[in-house]
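Note that one protein chain is taken out, while the other chains of the complex remain in position.
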Amino acid sequence: MISDILITICVVVGGLFGLIGSYGILKLNDPMSRMHAPTKTTTLGVGGVLIGSMIHAVSYEGHVSVHEILITLFLLITAPVTANFLAKVFINQQTKPQDLPTPGACKLWATHDKPEHYAASEQPEA
Amino acid sequence: MNHLLIAPIVLPALVAPFIIMTLRHHIDLQRIFSIASNVLLVAIALALAAQAYDGTVQVYELGNWQAPFGIVLVLDRLSAMMVLLTTLLALAVNLYAVGSKWDERGQNFHALYQFQLMGILGAFLTGDAFNLFVFFEVLLIASYGLMIHGGGTRRFQAGVQYVVYNLLGSSLFLFALGTIYSVTGTLNMADLAVRVAELPAADSALIRVGAIMLLLVFAIKAALLPLHFWLPASYAHAPAPVAALFAIMTKVGAYSILRMYTLVFGPDVPVVDGLVGDWLLPAALLTVALGAIGILGAKEIGKLMSFAAIPSIGTLPTAVSLFEPAATAAALYYTVHSTLSAAALFLIADMIRERQGGEIEAKPLMPQSGLISVLFFTAAIAAAGMPPLSGFLGKLMILDAARSEQTAIWIWGVILVSSLVTIMGFARAGTALFWKSHGLQSHDTMEEPEIEIESYAEGEAPAAIPRPAALPFVAVFSLLAGLVLLTLFAGPMSRYAAATAQDLFAPRAYIETVLANRDRPVLDAHHGADSHGTDSHAESSHGTDAPEAHDQSEESH
Amino acid sequence: MKLLNRLLPHPLLTLLLTVTWLLLVNRFSLNSLLFGFFLGLLIPVATQPYWPDRPKLKKPLKLISYLGLVIWDILVANIVVAKIVVFMPNSKRRPGWVEIPLDIRTPEAIATLGGTITMTPGTLTADISAQGRSLLVHCLHAPDPDEVRDEIKTRYEARLKEIFE
Amino acid sequence: MSLFLIAALPFLGALFPALLIRAGRNASASSAAMASGLAFIGLMLHAPAILRGEVVQVGIDWLPALGLNANFFLDGLGFLFATLILGIGLLIILYARFYLSRQDPMGQFYTYLLLFQGAMVGIVLSDNILLLLVFWELTSLSSFLLIGYWKHLPEGRQGARMALTVTGMGGLAMIGGMLILGHIAGSYDIHVILEHREAIQSSDLYLPALVLILIGAFTKSAQFPFHFWLPHAMAAPTPVSAYLHSATMVKAGLFLMARLWPVLAGTPEWFYIVATTGLITMVLGAVIALFKDDLKALLAFSTVSHLGLITMLLGFGTKAAAIGAVFHIINHATFKAALFMTAGIVDHEAHTRDIKRLGGLRHLMPVTFVIATVAALSMAGIPPLNGFLSKEMMLEQASHTYWLQNPYVIGGLATFGALFSVAYSLRYIAHVFLGPKRADYPAKPHDPSFGMWASPAFLVVLVVLIGLFSAVLVGPLVDAAAGAVTHEHVHAHLKLWHGVTPALYMSAAAVIGGAILLALHAPLERVWNALPRPEAKVIFDAIVGAVTRLTQALTARLHDGSLTRYALIMVSFTAIIGIYAYVSGTTGAPTRVMQGFGILPIISWICLTVATACIVLFHRQRFIALILIGIIGLVVSLSFNYLSAPDLALTQISVEVVTIILMLLALNFLPKETPRESPALIRLRDAAISIVSGVCVGGLIYALMLRDFAAPSISGFFVENSYKGGGGTNMVNVILVDFRGFDTFGEITVLGIAALVIYALTEAVLSTRVRAYLLNRKPDIDQAGDSHPGLMVVVTRMMMPIALMVAAYIFFRGHNLPGGGFIAGLIAAIAVIMQYMASGFGWASERQHLPYHGIIGSGVLVAAATGIGAWFNGVPFLTSDFGYVQLPGLEPFELATAALFDLGVFLAVVGAVMLALESLSRFAWQPGISSEHAIDINPARDIPDASTAEIEVEQGYDTMPLPTGPASAPNETKED
Amino acid sequence: MIEYAYAFAFACFAVAILLNLWKILTATEITDRILALDTMFINAIALVVLFGVLLGTEIFFEAALIMAMLGFISTVAYARFLLRGNIIE
Partner (left out) sequence: MELLIASAVGLLTAAGIYLILRLRSFPVILGTSLLSYAVNVFLFATGRVVINAPPILNKTATDVTYTDPLPQALVLTAIVISFGMTAVVVMISLGAYLSAKDDNINMDDTADLQGEDA
C-alpha cells in the first residue's frame, strides 16, 4: 500500500513535470527561457517515472531494479550539452557581443569569438 | 555434404574482404587474387555444371536448417548454367579491366567486383525468396560502386538515377515479399510452390498482387518496358568493364522471372491464372522495339551499345512469356548468347572510346583500327542476330518456338523488324567509325580528337598513345570465341537448354528435393554431429529446467 | 602500488564501469561482477587515447556529497521553476544573463559546474568566455543576478575546486 | 570431293589472302584462286553424276532441336549455280588482280570475295532452308563489305548500307517465310519440303509464306520495287559488280525461286506475283538503262531488266518457261560479266565511265571493243549469240501466256522491253566505242594487259560458242538444272533456228525498234529528263532519314534523363497493374477482428501523420525536413516497441541517428533550400499519383492484417526451436544469426560494400578539381566561434567508455534478449562518432589506429570463417553450435558460435559506419583546422603562468590559430 | 488507484508529446524546433518506461536507455549543423 502511494506520487509528479516542461516551451516568450523548460522533463519528469518504476519492481516483481538509474544518469549528463549547444545557436544567430555581459577581462564569449570579429580591418581578401 | 554448392558465394565473400584488409595499396596483388579467384570460380562452376548435367537437383541447407525453415541453396540445371555463364563472363571482363587498367581509375575495384559476383551468384543459387532479395541488394550496391568507379560528373549523375530507381525497385520487392509471406506464411520457393498451388480462391486477390509486384521487380532488373528507364544512361555512363559485367545483371531479372513463374506462379496455378502472360509479352515486344529504335538514334558509342543490349534483353522475356518448354529452351540458349555478345560490345565500345572518343562520327583512323573493326563487325553481327553466329540461331529457335502461338505474328514481326533496325544502326555506326575515317584528309590526323564523353573524369586524359596491352584483346576475343563455340556446339547446348526447360515446367523433382527434410526432427539433425558434451545439455534444455542464467543476461520474468 | 597501477590504470573509471555493468544487467551475480570488472579493465585501456590527461580526483568521496547536494537542489529548484513556468506571467518574469567568473581551471571541473548549473532548473550554462575564464549563465527569472552568481560560486564551484584541484 | 569441303573451301581460303598480303599481291591472289579453283575442281568431279540426273547428299546434325542441320545436296540446279559462282569467281580473281591499284588493300578484297563466294556456294548447296538462310544473310554481310570496299567513297558507304538494308530486310522476311514453309512441311530439309507440294499449296499459310519468301527473293534479285539498291551498289570496284551484281548474288533470288519452284509455283498467286513483278522489272529496268550515262549504271539497270526477265519466266510456272529461265541464267552470266569487265577496263583506262565523255574508243582499245561488242550484241539478242537463243525462248513463252485472260499484255510488254534492251545494248557499243576519237578523255586510254582482258575474252568466247553449239555445250547442263527445277525429266531443244514463230517477229521488231530508239536517243533523252519521275534513292533516303529522325526524337523524348518521369511511369504502372491484379482476383472476408488501440498508438499516429504531412509541405526547407524525419524515426521506433518488436525499435532508433548525421554532413555542402520548380498542375498530378499509390499500399496491408495465413506460418518452427536448436531465447536474434544467418551475412556484406563505395567515391571526388573547390569553400552560414566546446568534449569522454559498456551489454545479451551485434555495432560506432563530433575530425582520427577498411574486412571474414568452421564438423555453412560452460564457483554460461558470427556483424557495422562517416567528413577538411587540442578553450593549459595570461588576455583573443598564420593572430597564450 | 496514476502520467506525457509536436511545427526559431524534438525524445523515454511498467516487463529498458543516449547525439548534431555547418570538423 505504501509502495502504491509512493509509486502514485512519483508517477503523478513525473507526469506533471513532464507536462510542465513541454508546456513551458510553448508558454515562455523568449527563446533562451524556453530552453530552461525541458530541464523539468529531464529531471523530475522522467526521474519521477523511473523512481516509480524502481519501486514498482520491488513491490510487484519482487526484485531490485536499478538500471533505471542509468537512464537518469544519461539524461543528467547529456542535457547540459544539449542546452549549451542550443544556447550557442541562439547566441550566434540572435545576439551581438554587446547584448551580453562582458566576460571579465576579455571582450568576447566563445561563440562570438570568430575570425571576422577581429580580422575585419586586416583580413586578407580571400 | 557437398560444400562445393556454396563455394561460388563464399569464395568471393572471402577474397573481397581479404583484398580490402591487406591488399588495398597493392594493385598488382589485387589483380592476381581477383583473377585467381575468378579462375577458381570458373572451375567450381564447371564442376557444378557437371554435377547438374544429368538433371539431379542438389540442396544445401545453410545452418543445417531444413527447408522451408532455413535458407537453402539449390543447384539444378538452370542455376548451374547461369553460374557457369556468370563466372566465364566475369573472368573475361576481369581480364579486360586489368588489361585496360580500368581497375586503377578508382578505389576498391576488385573488392567490389568480387562482391558483385557474390551477389549475382547468390541470386542464381538461392532457393529462398527473401534471400534472393538480399542477394539482389548485394549485387545492386556493388553495382552502384562499380557504376561510379573512376568518377566524373555525368557518371555520378547517372549513378544517382540508377540508385534511386533501384531503391524504388527494392521497396517494391519488399512490398511483394511481405504480401506473399503474409498470405502463404513461407519464404522458401519450393514451399511457396506447394502452398500457392493449394491456396483457396479467397486468397487469390492478395496473392495475385504479391505475384505481380514481384514480377514488376524482376522486370525492373530485366529492364522491361516501361521499367527499363534506368538502363540506357546507366550502361552508357558506367565504366566499360562494369557495363560488360552488367550484361549478366539483367539476366538475373530474367532468371528470376523464369524461376518464380515456373516454380511458384506457374502457368497452371489457378489463383494466378492469366496474370502474367497478358502483359509480359507486349512489354517484352515493346522493349525489343524500343531498343532497336534507340540503336538507330544513338549518337554515342556507349549509348549505341546500351540500346543494342535492350533488344536482346527484351527477346528473352518474349520467349519466356510463352511459358512453354520449347520457347524457354530457346530463351535460355539466347541468354547465353546475348550475355556474351552484349559484354563484347561494351568492351569493344570502350576500345573505340579509348582511341578516338565516343561520338559516332568520322575521326582520324584509330590505332589497331583493322583489328577493332573486325571485332566490332563480329560482335555487331552477333548482337543483331545475323548469321552465322549464335544470335541468329537463338532467334530462329525463338521464332520457331513461337510459330504456333496466336501471337506469333507480333513476335515475328517485332523481332525481325528490330533485327533489321539493329543491322541498320550498326551499319551506320560501323561505317562512320571505321570507313569514313579513310575518307578524311591526312591533315586531320594532326588534330587531337576532342573528348567530350564522361568516361574521362576531370583531369584524366584518354590514353592518346595506343596501349600495347594484349589483355583487352584477349578478353574480347575470348568472348567472341565463346559465341563461336556456342554456334558450333549449338546442338548440345540446345539439348541442355531443352532439358533445363523441361525441368522448369515439371518442378516436382525440385520441390521434392528441397522439401525432403521438412519433417526432420531438429535436435537429431542439428546437433547430430557434435560429440562434446553439449548434446545432453541441449537435449535437457528441451524440458523446463533449462539453465536459467547464461552469463549476465537472463529472463526478467 | 606500481604493480597495482599497471594492473588497474584507471581505478575510478573501472569502478564506474563495473557499477554501470551491474546496473545494466540489473541483477547482481558473481558472473556479472567478474565480467563487468573484466570489461571495466579493458575498455578504459581501449579508450585511453580519447581521454588524455584524465584528472586525478583529489577528494573523490566529496563528489558523492556534492551529488547529493545537487540532487536536493534539483528537487527544490524544480518546484520553484515549475511555479514560475505555470503561474508567473511572462511580463513579470525577469530573465537575464549572468557572468560567472571561474576559479577552477580543469575542463572536467568546469564541465561539471556547467552541467550542475544547467540541471538545476532556473539557470542554464550558455557559453564560456573566449579564454575559458568565465561562464555565461542564463537565468529564467533572476531579479538579482549577483545573488545567482554568488550562490553558484560558493555552493558549487568551491566544492568542485576542492574535489578536482 | 565432299560437298562439305566444297562449301568450306572458300571460307578456309578466305583466311589466306589477308594473311599472305605481306608476301605480295600475287601470293594473295594466287591463294584466293587456289581455294576457288580447288572447290571448282571438286565440283567438276561430281559433274558426270549430276548430268546423269543423280543427286549427291551429305549431312550432319547441327541443331537438331530446331531442325537446322548442316545438310547439303547437289543436283542440277545447284551444280549450275555452283559452276557459275566458282567459275566466274576464278575469272574475277584473275581480273581483280590487275584491276585493283596498289593503294587498295588487296588481301582484304580477296578475303571478302571468298567469304562471299563461300556464302553463295553454301546457298546453292544447302539442303536445309534454315541453313540456306544462314548463307543467305552471309551474302548480304559479305557483299556489304565488298560494296563498301572503297571506304573513302561516300557513295560506297551509302551504297553498301542501302544494299544491306534492302537485302537484309528481304532476308528477315524470308526467315518468316521459311519458318512457315517448314512448319507446313514438317521439316526444314529442302528435299523433304519439295515432296509436300500438295500440303503446302493447300495450306492457309501458303500465301504468307509465299509473299515473305518472295520478298526475300525479290530484294536480293533487285526486282521492282526493290530494284533501286542495285545501281547504288555499283560504287563497288568493278570486279565486285561483275561478280555480285551480274553473275551471282543477284541470282540468288532467282535460285531460290527456282529451288522452291516445285512446291511454290503453279498457283495463280505465284503467277500473278512473280510473273507480273518480273515483267514490270524487265520493262522498267530496260527503259531506265537506256537513259543512264554511267556505264555501270547502264549495265546495272540492264541487269535489273534481265533479272526481271528470268523472274517472269519462272513466274509462268511452266516447264518450258523454266527451261528458258535456266538457259538465260547461264547466258546472262556470261555476257553480263564480260560487259562489266569491259566497263571496268574502260573506266580503268579512260578514268571515266560517263558515256557522254566517251566515244571512239574502237581506235584506241580494239581488243576491248571486240569483246564489248560481242557481249553487248548477245545482250541485245542478236543471233547467233547465246543471248539470242534464250531471248527467243522468253518471247516464245511470253507470246503464249495470258494475263487476266488477255493474250497480248505479256507478249507486248516483253517485246517492248526487248526493244529497249536492244537500244541500250547498241548504245553501249555505239556511244562508247564507235564515233570519232575524242581529245578530251580524262586519261589516255589503251588496251590493258592480257591479264585484265583475258577473263572477259574467255567469257565472250563462251558467248559465241554457246550460241553456236548450245545443245552440245550446255544442253545437258540445262537439262539437269531444269530437271531439278521442275522435278520432271527435261530435254531442252536448244537451237538457233526454230522456224518462223511469233517470237521471231517479236525479236525482229525489237531489233529494228531498238535501232530506231538509239537513233532518236538525243531527243528522247531530253523528254526523259523533262519527265518527272520518282528517284528511288531520294525516296529511300527520305524514308530512312524520317525513320531515323523519328527514332531519335522518340528515343530522346523517352530517355531524356528525367528520373522524375521514369519514376512517375514506374509508380503509375505498378499501381495500375497492381490494381488490376487485385480486382481480377477474389478476396475472402476478414478472418481477424480489428484490435482496439489506446492512447500511445493514437499519439504516435498523430505525430507520424502530422510529421509526414509537414515533411511534404516543408520539404523545401531541408533542415526542417531533417528535424521532422527525426520525429518519424522516433515514432516508428516507439511503435515497434509498442507492437512487441524491441529489437526493431533499438535498430530503428540507432540507424536513425546515424542516418541523420550522414544527411547533416551532406547537407553542409548542399543548398539549404529546394527551389520551387514544379508548376502547381504538376504537383497536383504527382500528389494524385502518390495518394493513389499510398491508398493501394495502405489498403493492401490493411487487407493482409485482417486475414490469417492461408497455411500455418513457418514461424512456428522458430518459436519451437530457437532455444533448443539455436540456444537463444530471443527468437529474432536466433533467426538473424542462426536460422537465417545467411541473410545477415548478406546484409553485413551490403553494409561493408556501402562503405567501400562511399570511400571510393570520396577518393574519386577528391582527386578532381572539386578538391580545390572544397578547400577554398567558404561556409555558407555564419559560423560560431569555439568549434569544440569543452562541455561537450568532457561529456563525450565520459560517455565513451559507458557507451562501449552498453554496446558490450547489448551485444552479449542479444541472443536471449533484445540486442545483438548489429545494434551493438551501431552504438559503438556512435560512441566513436561522438568523439569526432566533440573533439574534431583531426584530433579523433589521429587516435584511431585501426584502419576501418580492415575492420570491415575482418568483420566479414570473421562471419564467413564462423560459417566455414562448420565444415570441419561435417555440417553446412553457418551451422551453429553452442554449449554451456561451468567454471567453479560460477553459474554456467553459454558459449555459442552464433556469438562469433555476431562479432563479425559487430565489426562490419562499426567499420562500415565509421568508414562512411569518416569519408564524408574528409570533404570538410580544411588546412586551417587545428587538431592539436580537442578542446578549443581550455584554461587548464594556461595554468603554468596564469598571471601572465591575465595580462595577455587584454591583448587579444583566445582562440584557435587562424588559417592566415600566426602573424595575424595576436594570441600567444595558446602556446604550451 | 495506481492504474489512475499511470493513466494520468501516460496522458501527461502524451499531451506533452503533442505539445512538442505543435512547437516543432509552429516554431519560428530553429532552436525551438530542435529543443522541442529533444524534449519529445525525453517524453518518449518516459512513455516507454511507463509502458514497460504497465506491462510488467523490462524488455523496453534498452530502448529507453538508447533513446536517452541517441536523442542527445542527434540534438547535438542538429545544433552543431547550425553552429558550424559541418558537424564533424
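Going in written order, the chains are labelled A, B, C, D and E, and every chain counts its residues from 1.
We take it that a contact is a pair of C-beta atoms (placed from the backbone, for glycine too) under 8 Å apart; a residue touches a chain by one contact, two chains touch by 3 or more.
Model, not experiment: these values are computed from the prediction.
Within the whole complex, touches from the chain that is not shown fall on B, D, E. Note on the undisplayed chain: of the listed residues B:V57, B:I360, B:L479 or B:I511, the one touching it is B:I360. When the whole complex is considered, the residue among B:V164, B:A202 or B:A469 that touches the unshown chain is B:V164. Contact with the chain that does not appear here is found for just one residue of D:D560, D:D782, D:E846 or D:E932, D:D560.
Here one chain is not drawn; of D:I599, D:I615 or D:A865, the residue touching it is D:I615. Residue D:T651 is the one among D:T165, D:T651, D:T866 or D:S880 that touches the chain missing from this view.
The set of subunit D residues touching the chain not shown comprises 154, 545, 548-549, 552, 555-556, 559-565, 567-568, 571, 592, 594-597, 601-602, 605, 608-609, 612-613, 615-616, 619-620, 622, 625, 629, 632-633, 636, 639-640, 642-648, 651-652, 655, 658-659, 662-663, 666-667, 669-671, 674-675, 677-678, 686-687, 689-691, 693-699, 701-702, 704-706, 708, 713-715, 718-719, 722-723, 729-732, 735-736, 739-740, 743-744, 746-748, 750-751, 753-755, 757-758, 761-762, 764-765, 768, 770, 773-774, 816-818, 822, 912, 916, 919-920, 923. Contacts to the hidden chain, counted on subunit B, fall at residues 130, 134, 137, 140-141, 144-145, 148, 151-154, 156-161, 163-164, 167-168, 170-171, 174-175, 177-179, 181-182, 187, 232-233, 236, 297-300, 302-303, 358-361, 428, 432, 453, 458, 544, 546, 555, 557. By the touch criterion stated above, the residues of subunit E touching the omitted chain are 55, 57, 59.
The criterion applied here is as follows: only the chains that are shown with their structure count from here on.
Traced through touching neighbours, the fewest hops from subunit B to subunit D number 1. The chains that touch both subunit A and subunit D are C, E. Chain centre most remote from that of subunit D: C (centre = mean of CA atoms). The chain closest to the protein's centre is B, with centres computed as averages of CA atoms. Centre-to-centre separation of subunit D and subunit E, using mean CA positions: 58 Å.
Subunit B and subunit C have CA centres that are 59 Å apart. Within subunit E, contacts with two or more other chains are made by residues 10-11, 17, 30, 34, 58-59, 61, 65, 69, 76, 80, 82-83. With touch defined as above, residues shared between interfaces to two or more other chains in subunit B number as follows: 549, 551-554, 556. Those residues of subunit C that touch subunit A in the shared complex are 20, 22-27, 74-75, 78, 81-82, 85-86, 90, 93, 95, 97-99, 101, 114-115, 117-119, 121-134, 136, 138, 140.
Of all the residues in subunit D, the ones that touch subunit C in their complex are 785-786, 789-791, 793-795, 797, 800-802, 804-806, 808-809, 835, 839, 844, 847, 889-891, 893, 934-935, 937-940, 942-943, 946, 949, 953, 957-959, 973. Taken in their complex, subunit D has these residues touching subunit E: 599-600, 603, 606-607, 610-611, 614, 623-624, 626-628, 630-631, 634, 637-638, 641-642, 646, 649-650, 653-654, 656-657, 660-661, 664-665, 667-668, 779-781, 783-784, 787, 792, 799, 803, 806, 810, 817-819, 823, 827, 830, 833-834, 836-837, 840-841, 917, 921, 924-926, 929.
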